[in-house]
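Take a look at this one; I'll ask things after.
All protein chains but one are shown in place.
Order as written gives the chain letters A and B; numbering starts at 1 within each chain.
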Amino acid sequence: MTPFLQATVYGLLQGGLLALVAVGFSLVWGVMNVVNLAHGALAITGAYFSWQLHESLGLDPVLSLVVVLPVMFMVGYVIQRGLINLVVNAPIWMTLLLTFGLEALIVNGLLLAFTGDFRSTRTGYSTNTLALGGVRIPYARLIAFGLSLLLTVALVLFIRNTKMGLAIRATGMDRTAARLMGMNVRHVYAVTFGTATALAAAAGSMIGLVGTFTPVVAGGYTLQSFVIAVLGGLGNMWGALAGGLVLGLATAWGALYLSGTLVNAIAFGILVLVLIVRPSGLLGKPYYEARAEA
Amino acid sequence: MAATSARPGMPESESESAHPELGAPTTGPPKAAPAGRTTASQLAGWALVLGLLVICLLAPKLFIPSFLRTLSAVFMFATLAQAWNIIGGFTGYPSFGNVVFFGLGGYTIAVLMARSHWSFWPALVVAVVLGAAYAMLIGIPTLRLKGHYFAIATLGVAEGTREIVLNVPKVTGGGAGITVPAVGPSATTSYPGNTGFLYYFLALLVVAMLAVYAIARSRFGFALRAINQDEDAAAAAGINTTRMKIAAFMVSGAITAAAGSIYAFQQVSIYPDRLFSVDITVLMVIMAVIGGSGTVIGPLVGGVGLQFLSEYLRQNFTDYHTFIFGAIIIVAVVLLPEGAVRFASETVRQRRLPIMDNLRRYRL
Partner (left out) sequence: MTAALETRDLSVRFGGLKAVDGISVTVEDGRVLGVIGPNGAGKSTFINLITGQIRPTRGKVLVGGRDLTGAKPWKIAAARVARTFQINKPFRGLSVRDNVAIGAMFGAPGGGSVAKARGVADEVLERLGLSGVAELGPTELSVAHAQRLEVAKALALRPRVLFLDEAMAGLRPAEMEPQLELIRELRREGLAIVVVEHVMRAIRSVCDTVLVMQEGRELLTGPPDEVLADERVITAYLGQRYAERQRAERAEAGGSGPAVADQVGPRPEGETRAPG
């Protein structure tokens, strides 16, 4: 029982963190129809950012978010406004290729700057665990999970209750109508992307807290974000959380009963199955039907 | 609610020639070109092709062995890009998992030659057939999806297939890879060497080019383009869209599998990570798109150009080459979203460089 329970707890905790990685990806895809292949790379950039702050200033990763969030928001804003906006109206694979190029740029930039060595942001409490009924929970994981939940909820509140959130939703539904209503769509898109980047970077910081990372793992996180976004429905925040938990659990249980490498195959199997059976995801609306675009 | 096309952002005015000749794009309505000029440029085009072909055939006499290897890679990637072009460019279904056929082809060769002691050529036939069959198998569920969804589904299938190959070591050697018997007593077919592989890849490239050229001017090509431009209208006009899409995918898969087969033989030792690498998929997509997807020579231009560029960067900027390559891709995508070939023909047609046109057309 205990290995199963341990795996379940681990799966949920990891799932929450993955949800934070994916929620921005899902938002950008749902609102702007942009599939950002560089998303994982941006997350890992956040990891390195926090790591560097920890190395140079001894700043705790959780506290470093105060710096990481706004800075990465601005980075995302500029990337969207300056680069991705240039191909938003082009056929789909343009943004795919553009963001692929961006990913290559970022990952290799990080490799050049930091080398491919595995890094981790080791804090004083990194190795402490909480023992709860036979299950060991590292404090770091708990903190990461809590923060992920917090930020996801904050995002939902932002989208639901603020004027900018409303603007984002409206623009996502009908860009032309939004423009006619006087919204500066370029700005709205840039804010959306900036938010997504900031959250991804925050998730990256947490990744550094709970484990190791190198630039090369960026692609894996992008792929997992795909799966989660599709599972949860594009642009659906709660869906991303649900999807993250599902993926986290499936991966954890899979690792328990199957050989390690088959676990990825499971993730993809789920993905393909969902796409074929219910492309709108577990919680979402059919994407291509739901969007009204002139 | 406005009817949405599954591919938003389709450019408004496509005024390119519909003559599926070598130099011109195959989408777009025909222009009224003076008859004499067309024939002259056609002749010029064919002359160029013949000239290049002759150079390639003489390559072993002209170039050093390492350049021959580079040339082989160029031919291979051009073939992959051209194969992708059939399903991604003409039909408009951007497959991000075509490498699965590459890997399947390669592993078929390796397994048949290493484990069952087949010789190369019969194994190649099997590999091609398997490539087509697998395309049909995964095409039936995935070709129901559109756009991003299709891209991701095919990506998922490719990754999943890699995992499967990784996990049946008894057959495929798993993570340790598998080695094709190329030398010594267990070799079933003598190893062709640099020159041999150059010709094999060249032959395959010629086959791929002919296939695309034939498709472009055939009924099949029209059907694919119609599906690309408006699938509902195509179905209403009597096109069995399901059958056509699957057929396109099968042709694409067969050619890609052939490329993978020759590659596996050339490399001798292969691993899942290499044969099913996502990078190969993305490279073939980039080459096709930047060259000009949906055209006949676009993927050739893209494949040749980008592969040589990649080689050059790799040799001269070893540390930074991927970084630079990424930057170049970004610039190319932004400035040439329609691809180099269409850009070139627009330049000739308008007698100016329409760089800003593309930017203005596609940006928000």
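The rule we apply is simple: contacts are C-beta pairs under 8 Å (C-beta built on N, C-alpha and C of every residue); 3 or more make two chains touch, one makes a residue touch a chain.
This is a predicted model, so every value here is computed, not measured.
In terms of the touch definition stated at the top, the absent chain reaches B within the entire complex. Residue B:218 is the one among B:119, B:190, B:218 or B:316 that touches the chain missing from this view. Checked against the hidden chain, the listed residues B:66, B:119, B:190 or B:240 yield one contact partner: B:240.
Even with one chain removed from view, chain B keeps its contact list with that chain: residues 2-3, 10, 12-15, 18, 27-32, 217-219, 222-223, 225-226, 228-230, 232-242.
Please note the rule applied: only the chains that are shown with their structure count from here on.
Inter-chain spacing, taken between the CA centroids of chain A and chain B, is 31 Å. Interface residues of chain A facing chain B in the complex, by the touch rule stated above, are 29, 33, 35, 83, 85-94, 96-98, 100-105, 108-109, 112, 185-186, 189, 219, 223, 226, 230, 259, 261-262, 264-265, 268-269, 271-272, 275-276, 279, 287-288, 291-294. The part of chain B that touches chain A in the complex is made up of residues 1-2, 4, 6-10, 88, 94, 96, 141-142, 144-149, 151-153, 155-157, 159-160, 163-164, 166-167, 175, 278, 282, 285-286, 289-290, 319-320, 322-323, 325-330, 333-334, 337, 359, 361-364.
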